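Shown here: the complex without one of its protein chains, the others still in place.
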Amino acid sequence: MADPTLFDISQRGKRCTRMPAPEKGAEELIPAQHLRAQAPGLPEVSEPEIARHYATLAAQNFNVDGHFYPLGSCTMKYNPKVNEALAADPGWARLHPATPEEHVQGALRLMHQLEAWLCAILGMDAVSLQPPAGAAGEFTSLRVFRAWHDSQGNTQRTRVIVPDTAHGTNPASVARCGWTVTVLESGDDGRVSPEALADALDDDVAALMLTNPNTLGLFEAQVLQIAEMVHDAGALMYCDGANMNALLGHGRPGEMGFDAVQVNLHKTFSTPHGGGGPGSGPIGVTAELEPFLPVPRLVEQDGRLAWDWDRPESIGKVQSWFGNFLVAVRAWAYIRACGADGLAQVARDAVLAANYIRASLEDVYDLPYPGACMHECVLSARTIAEETGVRAADIAKRLLDHGIHPPTMYFPLIVDEALMIEPAETETKAALDRFIEVMREIAREAAADPEILHDAPHSTPVRRVDEVKAARNPILRWQGR
Amino acid sequence: MPWLPHTERDRREMLEALGVDSVDELFAEIPEKLRESARPDLPPPLTEMELLDHAGALAAQNRTLDELTCFAGGGIYDHFIPAIVHSVTSRPEFVTPYTPYQAEASQGTLQAMFEYQTMICELTAMPIANASLYDGATALGEAVLLAANSTRRSRALVSAALSPAARRATRTYCEATGLEVVEIPWDDESGQTDLGELAKMLDDEVACVALQQPNYFGVLEEVAEAGEQAHEAGALFVAMVEPISLALLTPPGEYGADLVVGEGQPLGLLPGYGGPLLGIFACRDEFLRRMPGRVVGRTVDAAGEEAYCLTLQTREQHIRRGRATSNICTNEGLCALAAAVYMAALGPEGLREVALLGAERAHDLREKLVAAGLEPRFAGPYVNEFVLRVAGDAEALVRELAGAGYLVGPTLARDYEELDDCLLLAATERRTVEEIDGLVAAMRS
Partner (left out) sequence: MEFPEDRRYTETHEWAKVEDDLVRVGITSFAAEQLGDVIYLDLPEAGTSVRQGEPFGEIESVKAVSDLISPVSGEVREVNEPLMDDLDTVSEDPWEAGWMIVVAPDDPSQLEALMDAASYAEHCEEEA
C-alpha cells in the first residue's frame, strides 16, 4: 500500500532548511493589499524525514539501473554516469542565461558543437536545440513548415498525412499548427504504401509525417520514392526521429529526403528520462527552412559565438531561453565519448538485440509483420488471448513479478494485443536470454494457470491499480488526514 | 565504448540464433547508397578521463554564478538550494525511469508527483495542478489555448508587462491556430498594466486576459481588478506567478484567477543556462478535462489499498490523437521532483523567509542606488526585482559590471524600445549587504 505522504507526517513547527532571520516584516516592504492572509499549507518536516521519505518512494520505482526496461519506442538505454557528473558541474549548471555572451563562450561552444554533430548524424543543414521535448520538436518543425508554406503563398495547404502507426503526438502536433490530419492506412507489409500515398496527396497537403523506422520497428524502405512523390506534390517531408537509435551511422534522414527531423536526446543520445522529463527534442532542417527556426540562433563571427535575434522570418520561441541546456550537455558528452564508430555500433547492437528477441519468441507469440526488424519488434498476444483469455496487459503485469519492466502495450494501434519490445543496446546477452525465458514461461502459464496472470502483479508494492476508479472520481491532491 | 556490454562471442551467438551471417544483413532494407554515406564526421571518441578534462577546459571559458555575484533576474534567480534536493533528485530510481505509465512499477514517482501537485495547489490556492509543463513561457501558451478552446473565443489579451519570452512563445503557440494575441499597454509611471486601456480592449471575442504577478518589471499588478474586468466581459483570467513570492503574496486562487501558470526554476532548480526549467500549471475544477499535461490521481489497488496512477489520460495524444488537449508528452518530471523536495525542505516558514529576505535585499539595494543618484524607472510596488534607468548604453553597462564581477540584467531594449536605457535588477536571500554595497559602488563609478 502507499506510504504516508509528506503531508501526513507533517508536524507544525518542524524545519529542515533554516534561513537567517529577516530584519523586516512583509508589511514594511509590500503594500498590505497584496499580502496573503494565511501561509501556504506546505509540509513541515525535518531533513531525516525527507531523506527517508524519498528513499522509501525511490525503492518503489522500476528504473534502468535496476531493471531491464524494454519499453518500445522509448529507447530506455543505460544513462552514463559521467553525463550526470558533467551536468551537475557548476561550470555548466550555475550559468545564468542573461550572462553576456563573452562570459559563456564555453556553453555556446558546446551548443555549437552539438548542433554541428547532430547535423552530421542527421544529414541536415541546420539544427535548433530549443525544443524542450520530442513533441515540442514535432510542433516546432511543423510550425516551420507552415511558415515556409506561407512564405511561398501556399496557404491552401492545410492537410498533413500521418500513417496509422504514428505516435499520438504526431496528429496532436498537427492540430496544434491549425492543420488537419489525414490518416494513411499502412500497407500489408506494415509500411507506407506508395499507391495509398499517391491517392492521399493533393494540392492541399502541407506535409507527410513519417516515423522511420516506424513504430512496428520496420524501415520504410521506399522512403526515397515516397520523398520524391511528396516533394513533387509540393509538400514537405517530416521525420519523427524518435527511433533514430536504429539509424545511427547507417542512414541519415537528410539523405532520405526529409526536410525536417526531431531527435529525442532522452532516447537516442542517452540522457535520462527523469520519470517523465526533462527531455530535449532538437530539430534538424534543410538550409531552405533555416531562416524560420526559433530565435535566437547561435552564430559564429571571428571565432566568437553570439546569439542572433535579428531573424525576421523566425517562428518565434518554443522555450524561455535556449532549450534544455543541461540535457544538451549530457548528449554532447555521449556523442563525444562514442565517436562515429561507437554510434554505429550502438545501432548495430540495438538492432541485433531486437532481432534476437524477435527470433527467440516468434514461435510462442504472434509476429504480425514477419521478417527482420530494426531496433524494436512488435509481437502480439492475440492467439494467446483467444485461446486462454490472457491479454497483453496481463503479460505485461506478470513481467513485473520477474523484475522486468513491461514492453509498450496496445501500440501501435493497428496490432491487436500489441507488445512492442525495444531492448536497446546496453543489456547483456544474459539479460536478453532471461527476458526470453520469462516471456516463454509466461506463455506457458497463460495456458496452465491464467488466473495467476489476471491477478498479476503479485510482488510489487501495490497490486493492480484501479485506473477506472481514478478516472471516474479524480483525486488529484492530498485531501487531509 | 563502456556502455556496450556485448562480447564478440555474444554477438556471434545471437547472429547464429537468427540464422544470419552478419549484422549488415539486418540493415539490408536501408538502400545501400544511404548506408554508404551515413557515417557522420565526428571528432574521435574520448575516454571518460579525457572527456572530463576536455569538458572542464571548455567550462572554464564560462563565468558561473560562483564567479559573478548575481543581481540578474528576468525569470531565473540565484536562490540557495539545500543539499537534500540534489541528494534526492540524483537517485537513479528517480532519474532513469520513463513516464510512470505502469503504475505498479512507479509508485515512487507517482506519489512524489501527487505531493508536488498538492504543494502547487497550496501555494496558488487553486484546486488542481498538473505534474508540470516545459517552462513558464510554454505554460502560458497552453493556458491561453485552453482559454480559447473553452470560451470558443478568438482573441487573447496579454499584458505587455508580462515576460517577453512567454509572450513570444504564446504567439508561436497560438497564432498558427488563428488565435489573435494582443498586448495590453503598461503605465509609464507605475510600470503596472494599464487597466484603463484593458477596459477599452475587452469585448465578447476576448477569451482571456493574462497578467504576471509581479510583472516582468518586478512591479505588483492590481490583479484583482484585472480579474474582475476579465470576468465581466466573459473572459477567463490567467495569472502568471513567481512561486517564491507566493509565500508572501495573495495567491491567485484568492483574486479570481481561472488558470495559473508560472516558471518554477526558483523552487530549487539550478539556473542551467536557461534549461531545463519547470512549467507550473494550475486551474479551476471546471477545466479538469481540458488541462494539458500529465496528472497523477489517488485510487486503490486490487486489494483495496491506496495507490497512485496517471489519470485522465483520455485527454492525451495516445488516445485522442489529433483531438488531444495538448501535444505535450514528456514533461519536466525530475524538475517537479526537485521543486517538491525544495518546498518540503523550506516549509511554509522557510519559504516565507526566502521571499522576505529577497524583498529586503532588493529594497536595500534600491534605496542605496537612489541615494547614489540613480533612478528606478517605475514607482509601482515591488518585491525583489525592479527596473533601473542608467545613463547611456545599458548593454555596455552590463558588460562592464560583469567585468567587475557583478551580473545584472537582462536589459530591456530588445523587447521595449522605450526602455533602451533600462535594465532589471533582482536580489535573493543569497545576496549580502557587502555585495549590495559593492554593486552600488561599482555602478556609481
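For clarity, chains are labelled A and B in written order, and residue numbers in each chain start from 1.
Rule of thumb we're sticking to: contacts are C-beta pairs under 8 Å (C-beta built on N, C-alpha and C of every residue); 3 or more make two chains touch, one makes a residue touch a chain.
Keep in mind the model is a prediction, meaning the values are calculated, not measured.
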Message: Just to verify: which one of B:Q61, B:T177 or B:Q313 makes contact with the chain not shown?
response: B:Q313
Query: Among B:R12, B:K33, B:R289 or B:R444, which residue is in touch with the absent chain?
result: B:R289
- line: Even though one chain is not shown, chain B touches it at residues 289, 313-314, 319-320, 323
Query: Hey, which chain A residues sit against the chain that's not shown?
result: 410, 467-468, 471-472
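Quick note on the criterion: only the chains that are shown with their structure count from here on.
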Query: What whole-Å value do you get for the distance between chain A and chain B if each is reduced to the mean of its CA atoms?
result: 20
